[in-house]
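The complex appears here without one of its protein chains, the remainder shown in place.
All chains are identified by letter, namely A, B and C, in their written order; residue positions are counted from 1 within each chain.
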Amino acid sequence: MNEIVQSLINGALLGGVYGGLAMGLSLLLGVLRIVNLAHSAVLIFGALLYWQFVNGFGLDPLLMIAPVVLIAYLFGLGVHRGVTQYLTRESDSTVMLAFFGLMIILESIAIMIWTTDTKTVALGYLSGVIRIGDLNIPVSRVVAAAITLVVLVALHFFLTRTLTGSAIRGMAQNRDVAAMVGINVEKLSRRVFGAGIALAAFGGTVLSLVSSFSPQEHTRWLAWAFLVVILGGLGSAMRTLVAGIAVGIFETVVGLLIPFQYTYLALYALLAVALLIRNEGLGGIKQRTI
Amino acid sequence: MAETTDLDKDAKRNSDVALAQAKAASAGVRKAPWWVTPLVAVAIFAIIAPMGGILGLGAVTTLTTVLYYTVIAQGWNLLGGYGGYLNFGAAVFAGTGAYTAAWLNSEFEWTLWQTLIPAAFAAAFVSLIVGFATLRLRSHYFAIFTLVLTFLALVVVKNWPALGGAIGLFTDVEGDFSSRGLAILFFYVLFGLAILATVIAYFVEHSNFGYALRAISEDEPAAQVLGVKTTSVKLRALLIGAALGGLAGAVYAFFTGYIEPAGTFSLDLALDIVLVCVIGGMRSWLGPLIGSIIVVLLEQILRVVVPNLHLFGLDIPAETNRLVLGVLLLIFALFIRRGVVGLFVQRRGRVVSV
Amino acid sequence: MNTEATAVSVTAPELALNDITAGYFANDIVLESVSMTVRPGNVTVVLGPNGSGKSTSLRVMSGFLRPRTGTVTLDGQDISTTSPADRLRLGIATLPQGRSVFPDLSVDENLRLGAWQLRNDKGRLNDAVDAMLERYPKLKPLRTRLAGSLSGGQARLLEFARTLILEPSVLLIDEPSVGLAPVLVDDVYNELERLKDEGRTILLVDQNVQAAIGLADQVYTLAYGKNHLQGARDSFEGQLDDLIKQWLNL
Partner (left out) sequence: MTNVIETETLTKSFGGMTAVSGTSFSVEPGTIVGLIGPNGSGKTTTLNLLNGAIAPDQGTIRVQGENLAGKSSTAFVKAGVTRTFQNPRVFSTVTAMENLLVPVLHTRGGKAGFTKKAEELLETVGLLGHRDTPASELSGGQQKLLEFVRALMTDPHIVLMDEPFAGVHPSVKEVMREAIVERNKAGTAFMIVSHEIPDLTRLCSRIICMSDGQVIAEGTPGEVTSHPLVIEAYLGQGPASRGERG
């Protein structure tokens, strides 16, 4: 019994982090219709940068999340200026090829700087375990999930309660009318793109608090993020969070039932099923027929 | 009504694209006669043909890699190039073929020749499963799914004891071959497969099937309205491509003598294949052939040159290779859409206004 | 920009198309040497058979389509290359054809986005929203509803409110009654009448010939992308049937 409660808690905490993992992908796909194939590469880059600050320079793990996210945001603005803005009128294939190229570039740079070794962030004062009865809950997991929760809730309120948030959602719904009411859609797009990249890097930092990682195997995180996006739909922070938690719980519960290494299989099966079932459900994503 | 405006928007965008293309074309080169591309291909194969016997071991191996890439890339290009459905999981199909062949060889001592057909079938079977799950969806989803599939394949094979787990499988070619003899054998096997794949690509490009694929990549809904069975066409293209990948993978398994999961199911192959097609030209059957030559030679040069560079006294790490390839992909995707072949062979007619 | 809640027409500028040639595709010209003037305080109506270029003229005025040749002027000043957003700042607001609400935003959010240019002045923004809710009391109880769930008539009201929220000096209204049930068409025209009575400067494109003429001060007709007839309303009333027959049998 306790084992089940334990894994539900673990799963929910892990799932919160998964929500953070997927948010950037969801935002770019939902608002800008960009398939960011480089999402997981940015994510790992963020994690490595974070690792560098914390392990390499011995800086405070909690305080270092913000600078990583800020650097990623600026990087995102740069990518928009250098790459994305040339792609606004191009076919999906061209966009995906360009972002695949970007993924390779980021991955190679990451390996050049940090090698392919698996990294683990030194948790320092976050390394304890909270004991409640028989339950053991790692502090780092609680902290990672809590930070993600705060960020996603803040994002949710930003998107739903502020005028700029309305403008972003309005732009996602109808770009022409958004321009008609005087919104500078180019500028707003650039910032949203920056935010999508920043959120990907943020996902990397919270991920590094709960898991070890290596620059080579980042696409597994793309799979996770993709699964969360498929389940949660696009552009909504709250639904992404809920979908993330669902995936986290699914993963840990399945992990109880079958050997650890096969949980991947179960998750991929879930992904395939989700794709088959939800192919109509994702508003605006399935290609319209005539 | 929303649907009408959407169509209008599409049309407007298409017309802009068309206009740009027309402009590019009128500024472009004169149209080459139809026989130029086949002639180039025949010339390339004719030049390569005797090389297996002439060149040294290292050079033969390099050329073998060119041919290996040609086979996979021609297969990839059917759906990815003509159909516009990018596949970032080329390693999955080639790897399936490689593992099928290696398993049949190590377990049942099947020969290279005997494993070819089962390897092609196994890869085609995997592609069917992938295709059924994703090809009815937009090309986005297909692309992401194939990208993450490589990792799944890696995990599955790693945990499959019969396939050697993380250790991998050894293969053995029957008969007594010198190392040079073996190199020549693989060279000519892949030479044959490369010709096969190129001929298939040629016929697909000039067949109804090819037109259907291009119609899908340009305007899938319109193709559907004209009666094109889009899902079936895409599935067939994926299947043929996967089978070619499986064949190449099988030969590769014998070629290297040993395969293991991490090397087989890595994104490197996917990158190389995408790069081959993008650099060569995704809308031409000649593209993958030319692209393979360029990419493999480029990689060789990088491999030799880069470690010897000492810029500002720094050692340049080996990953620079991939960095350069990534930058190249980005540049071609942004600015040289039609690849090298597109630069020389323009499909062009007169611009006439009524 | 007009800051007064009740627009005063006398200060409104004069918007004009001068010898405009325009089209969407490379080989196709929708407008050929079209000229028209939207006089301050007037309702100017553009009529013509479908495909004659009415809506295209409006798009050129709003800045969503650049003319190939010719100029768009506002009080004599050339604004041909001014962006739609900047034209909005100059007081030219557009009510586009068809449904243009953001369906997944609430009524309130839709209104606020209409006042996007006031975003740095929360006080004025809130006042503007309140003024619009005052003007369209039917929207008040719907404030939190998603615009996509509104009825056709309610959505139109919201679109009117969103277009008027900045108190523009010139209103460009494109086919406001298309696709609406007959009862709602009445509502739309009652609203247009109110705008006219307030002395606003309006360019109206509509296929509802009779109703549009009823409002017009000045009428332009287009045929095959060229100016056809023009004149004051009086010269058109009474010959409408003939005009339509002419369009049908030209």
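What we mean here is this: a residue touches a chain if its C-beta (ideal position, glycine included) is under 8 Å from a C-beta of that chain, and two chains touch if they have at least 3 such contacts.
These numbers come from a predicted model, not from an experiment.
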| item | value |
| --- | --- |
| Residue among B:I129, B:A166 or B:V225 that touches the chain left out of view | B:V225 |
| Residue among C:D108, C:D127 or C:D186 that touches the chain left out of view | C:D186 |
| Options C:V30, C:V46 or C:V219, residue touching the unrepresented chain | C:V30 |
| Contacting the left-out chain in the complete assembly, out of C:E32, C:D104, C:E167 or C:D206 | C:D206 |
| For chain B, the residues touching the chain missing from this view | 1-4, 7-8, 10-12, 14-15, 17-18, 21-22, 25, 207-209, 211-212, 214-215, 218-219, 221-229, 233, 283, 347-354 |
| Interface with the unshown chain - residue positions in chain C | 23, 25-28, 30, 49-51, 148, 151-152, 175, 177-179, 181-182, 185-186, 189-190, 193, 206-212, 214, 240-241, 244-245, 247-250 |
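Going forward, only the chains that are shown with their structure count from here on.
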| item | value |
| --- | --- |
| Approximate Å spacing (C-alpha centroids) for the pair chain A, chain B | 30 |
| Chain A-chain C separation of Cα centroids, rounded to whole Å | 43 |
| Approximate Å spacing (C-alpha centroids) for the pair chain B, chain C | 54 |
| Touching two or more other chains - residue numbers and ranges from chain A | none |
| Touch list for chain A against partner chain B, complex | 29, 35, 37, 83, 86-87, 89, 91-94, 96-98, 100-105, 107-109, 111-112, 217, 219-220, 222-223, 226, 261-262, 264-265, 268, 271-272, 275-276, 279, 285-290 |
| List of chain C residues in touch with chain A within their complex | 62, 64, 84-85, 88-89, 94, 96, 100, 102-105, 109-110, 112-114, 116-117, 119, 125, 162 |
| Touching residues (chain side chain A, partner chain C) in the complex | 163-164, 166-167, 169-170, 173-174, 176-184 |
